[in-house]
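Got a structure for you, written out below as structure tokens; questions coming shortly.
Omission of a single protein chain aside, the complex is shown with its protein chains in their original locations.
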Amino acid sequence: MVRRSWVRRPWTRRPWTIRTILAFVVLLGSANVWGQERFITLASTTSTANSGLFDSILPRFTASSGIAVRVVAVGTGAALKLGERGDVDVVLVHDRDAEDRFVAAGFGTARRDVMYNDFLIVGPTADPAAIGDMTNAPEALRRIATARAPFVSRGDDSGTHKAELRLWDAPQSGDWYREAGAGMGATLNTARAMAAYTLADRGTWLSFANRGDLVALVEGDARLFNPYGVILVNPARHPHIKAADAVAFIDWLTGPQGQTAIGAFTLAGERLFTPSAE
Amino acid sequence: MSIDSNLPLSLDDVSFDAGGERHIHGISYDFAAGPRTVILGPNGAGKSLLLRLCHGLLTPSTGIVQSTGRQAMLFQNPIMLRRSAAANIAYALAINGVPARERPARVQMALSRVGLEAFAQRAARALSVGQQQRLALTRAWALEPELLFLDEPTASLDPAATRAIEQAIDDVHNSGAKIIMTTHDLAQARRLADEVLFLHHGRLLEAGAADMFFSRPKSREAAAFLEGELLW
Partner (left out) sequence: MDELGEAFATALGLIVAFDADLVEIVGLSLQVSLSAMGLAAVVGLPLGALVALIRFPGRTAAAALLDALMGLPPVVIGLLVYLMLSRAGPFGVFGLLFTPTAMIIAQWLLITPIIAALTRQVIEDLWVEYAEQLRSLGSTRLRAVPTLLWDGRHSLVTVILAGFGRALAEVGAVMIVGGNIDHATRVMTTAIALETSKGNLVLALALGLVLLTLSLTISGSARMVSR
């Protein structure tokens, strides 16, 4: 048997090989700094992005305008924060109070209606609080509280979270009320695992693949109405934002083409969002 | 003792302390350029320490070590870089400012001097211990030192490898370098030494011509050592 430990392929012995590979790798990384496409950045919510709406409507905008839309999906609070700091060009969220404060503080210019979807209360088939088929959401939540049935809250300052807080009589606490501090999908995962109730937006619910024995129990109450607003980040405050392209997007979104695209988007055969721009 | 700057190495009242203890006690000696010097002594006498003090690897606690000329040292265990035999020698030359265009020729010569030309591109660490020690020796030799220290250079080697090293040491000596080595092998000392320094418990007890030391040692301890009865 030949002892091969001292036989090395010459190229691996020279330091140049390693330096060349490193240089190539660094170049690869920096290549992304150049050759950028034309784009704007949109901050929106995880629930909206996860529904698949953007995958459906944004390519239509890009096809007609040549402007790509890069979506950063975070919670409503974080999305507005990104707008406040000028890290994005446009904000699309669903929390009217926060949106109005955002504009009032001068972080954004005029807010426009875009669409709405709704929330529903989902829970285990066993339905311990007996709220199935109710159409009065606050009353259903009262029953859950009385029964101290397990309930999972987003707990993350998102639009969904704030909508949920508005439906309770008073802030809730106790072993049965769990704050997940997470996005909609993760919260639904938790609710399934704990056989608990939770408030979900219809979009995430329809596309959620991991339902287990969770079912929709309460829907249709006008108080579960979930309106979306689009806001241009204030160019006076943040001169660097791509104001012209962003305005083009907002006009498209609230105009006939965008509104049709929104209305045409379905999930499992159901329309998810109702266009509502004036 | 005065310090003569023509001598390759001079020690004036050199002591070394470590760990709260004195390990070398006030040694003074002038090393002349010609004779091969062997430092003898039982285990723990301080031979290796003394060598390192002379070479500058350790700083004396008192006294002065003065030397002129370039030095090199061979250790008991050859320490090779993870590269080829030739590259090890080239490295030593590069460190000492030898220009790149001169190195290949000098590396080639260094390898031939000890019969290792065939192993030039072999990984140094893959050579046998004897070959590595020869390589270490020729690497030190390639620097053209005026003074070559050797610390028990054949202690880890078999008789054949030992002979090869002793032959090489002879060649180095004949090329003009001053040899100072330690050994605990009396037979080797008798073969190689022109001059003997005898150390015991960190003190220089005897220094002088080798034949005088071996036939008529002046101290009781040296006599016992030569009989094989002074163990430490």
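Each chain carries a letter (A and B) given by its place in the written order, and its residues are counted from 1.
To be clear about the criterion, a contact is a pair of C-beta atoms (placed from the backbone, for glycine too) under 8 Å apart; a residue touches a chain by one contact, two chains touch by 3 or more.
Predicted model, so just to flag it, every value in this text is computed and none were measured.
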{"item": "Candidates A:Pro128, A:Gly155, A:Gly185 or A:Pro235 - the one touching the absent chain", "value": "A:Gly185"}
{"item": "Absent-chain contact - pick from B:Ile27, B:Ala92 or B:Leu111", "value": "B:Ala92"}
{"item": "For chain B, the residues touching the chain missing from this view", "value": "52, 55, 57, 72-73, 75, 79, 81-83, 91-92, 95-96, 139, 143"}
{"item": "Contact set of chain A toward the excluded chain (per top definition)", "value": "8, 12, 15, 21-23, 25-26, 28-30, 32-33, 41, 46, 50, 55, 70-74, 84-87, 182-186, 188-189, 204, 207-211, 238, 240"}
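What we mean here is this: only the chains that are shown with their structure count from here on.
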{"item": "Inter-chain centre distance, chain A versus chain B - centres from mean C-alpha coordinates, in Å", "value": "76"}
